[in-house]
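Heads up, one of the protein chains got dropped from this complex, but the rest are sitting where they should.
Naming follows writing order (A, B and C), and every chain is counted from residue 1.
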Amino acid sequence: MSTRLSNAQIAWRAAQDIEDGAYVNLGIGFPEMVARFQPPGKQAIFHTENGILNFGEAPPEGAEDWDLINAGKRAVTLKPGAAFFHHADSFAMVRGGHLDVAILGTYEVAENGDLANWSTGPKGVPAVGGAMDLVHGAKRVAVITDHVTKDGRPKLVQRCSLPLTGVGCVTRVYTSLAVIDIENQRFVLREKLPQLSLDELQAMTGAELVVPDSIGELIAPEI
Amino acid sequence: MSTRLSNAQIAWRAAQDIEDGAYVNLGIGFPEMVARFQPPGKQAIFHTENGILNFGEAPPEGAEDWDLINAGKRAVTLKPGAAFFHHADSFAMVRGGHLDVAILGTYEVAENGDLANWSTGPKGVPAVGGAMDLVHGAKRVAVITDHVTKDGRPKLVQRCSLPLTGVGCVTRVYTSLAVIDIENQRFVLREKLPQLSLDELQAMTGAELVVPDSIGELIAPEI
Amino acid sequence: MDKTVDSLATAVARVEDGMVVMIGGFGGAGAPIELIHALIDRFVATGSPGKLTVVNNNAGNGRIGIAAMIDAGMVAKMVCSFPRSSDPRAFTERYQAGEIALELVPQGTLAERIRAGGAGIPAFYTPSSYGTDLAAGKPVAEFDGRMYVQERWLKADVALIKAELADRQGNLTYRKAARNFSPLMAAAAGFTVVQATRVVEPGTIDAEQVITPGLFVDAIVEVGNPQQEEALIRAGVAYP
Partner (left out) sequence: MDKTVDSLATAVARVEDGMVVMIGGFGGAGAPIELIHALIDRFVATGSPGKLTVVNNNAGNGRIGIAAMIDAGMVAKMVCSFPRSSDPRAFTERYQAGEIALELVPQGTLAERIRAGGAGIPAFYTPSSYGTDLAAGKPVAEFDGRMYVQERWLKADVALIKAELADRQGNLTYRKAARNFSPLMAAAAGFTVVQATRVVEPGTIDAEQVITPGLFVDAIVEVGNPQQEEALIRAGVAYP
């Protein structure tokens, strides 16, 4: 058994919490993977910022229609019941709280729910896209992420050091080691890898974990 | 020759100033009559607040479709090139200044461009409809009206005494006696009935008329 | 996912005492008569839902639809732009007796406030009503040398609307000028109930031609041959 979940396994775990019929926006990149792991009988409807509801998988290579793309500019297909709309209507859906879940990637997430996922600092060309809208755009804003950075620093922190995407917006974090809710500006542990001790997990987390009496085991299938 | 224009003749006169291809909103009631007098070769496109662009005349009695009505809740028809849209888009057209002309009825209009056409005072049930939007809704906001009330009091006044519909919004007034522009918060006479003296006209007007060197004759056909 | 329900009574079951209810339609076009009458049926039978705030462009006409709700005594307040259409007797009587409250809103501001409610915009500025009695007490601000009035979003607990086609996921089309406020209300309400002339399978409505996407819709009931408010009024019909 690995000491951490793969990206696919993190995406799988996040997908298990999506209810049948939920309207979901998946951030560009890693979060898009969540769509692959919808449990049988739980069919979500996916929204993309550029004006499609109920789109499906990528078409076969060579069959792309470049007028039919998602916010990551990847070619997609339509499912029955799809709808097109313009950008203001699309972000009315987002900002108006009509999505059930938004699942985003992140650089840092803080125990007060602050999210930093759009900028690694002043160098380079800044680009924000729809990130600052999506963090205010769903009944549930979840983050999927490695628990630590590539060089081992915690991504779950007391306060974000990078430029914020949104204030107090994240409600749940799915990491490679644990599932953590943000409640009353605290990280509350819900599930952890069974082979990982609480102390080990705390050591890799940049803010104190609140540990309830009962926590679940984070077990994902081999993918 | 009559001493005043009929309502149909006032509507005819207002219609002569509408350019070919102009987008026009006609207020409910008397202003709707303007549509009947479009000059040959000058085809306006009519907008109605409840979400139609390019509607046409009423259908024959008995052929009404009550899902196809104008803001006055009268049955209308469609012309080629018509479009339906919802109320927010409809008033985006209005408020956004996309109409060329709005022609409204009035109780009073003041030399500073203030308009009072929605309420005759505190008694009764107040009702405003789209009046307060339309007065800010066109490049040109014109009023058509008898020059005086039924009991002979001026409708063109220094300051409105009735509740305002909009502040400084009217640019031209077509009356039963004259055509008057509002410029720099003054009534500027453009045309008057030929048989009417300036003194007579001024006597029926509640604010001073600015009279340029050259004014036109207001002559309408018998209708 | 199938949002259809099998009765009008079930469709309107979410409306409770004291709620804000948006009702689509402008004149007779788009008025969801069957949904409104189902609500009246429940009120007559159980005394609930009462004390409602109703949002509509008008305030009921004749003796059916919203007018019949008012006559039944279910409505505590109207939010509308024009409570004085043809035969507004029901509202006028209650209003003059002080039995019903009125929030009068310019029509374009009403539409934009509902749109803002659905779009997550808590406040916006409009030139409409600046300098008039209807702007009394509202914040004003100058932008680019012109004065504007600040208006707040308008939301509802439930919206009742009438569509032409609905697929089972809630994608909607409307018929002609029956569209009016309904797409806005569908977005501004916490729970949106649709009576559709025809329910179809997902995929039947071309994705290009969907007017209200399904995520704004919560319950759909098919009413195959809906009554038209204007026709009922002209026929002198009273409900119940």
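Observations, loosely collected:
Throughout what follows, a contact is a pair of C-beta atoms (placed from the backbone, for glycine too) under 8 Å apart; a residue touches a chain by one contact, two chains touch by 3 or more.
Note that the structure is predicted; figures quoted are calculated from it, not measured.
Across the entire complex, contacts from the unshown chain go to A, B, C.
The hidden chain makes contact, of the residues B:26, B:93, B:193 or B:207, with B:93. One of B:8, B:58, B:78 or B:162 touches the chain omitted from the figure, and that residue is B:78.
The residue touching the chain not shown here, chosen from C:127, C:170 or C:183, is C:127. Touching residues on chain B toward the chain that is not drawn are 20-21, 23, 43, 45, 47, 52-54, 78-85, 88-89, 91-99, 136-137. In the full complex, chain A contacts the hidden chain through residues 48-52, 65-69, 73, 84-88, 90-91, 94-95, 114, 119, 124-133, 136-137, 163-167.
Mapped onto chain C, the footprint of the missing chain covers residues 112, 116, 119-127, 141, 143-144, 146, 148, 152, 173-174, 176, 207-209.
Criterion: only the chains that are shown with their structure count from here on.
Path length between chain A and chain B in the chain contact graph, taken as the least number of steps between touching chains: 2.
Taking the mean of C-alpha positions as each chain's centre, the chain lying farthest from the centre of chain B is A.
Centre-to-centre separation of chain A and chain C, using mean CA positions: 36 Å.
Touching of two or more other chains is recorded for no residue of chain A. Residue positions of chain C touching 2 or more other chains, listed in rising order: 115.
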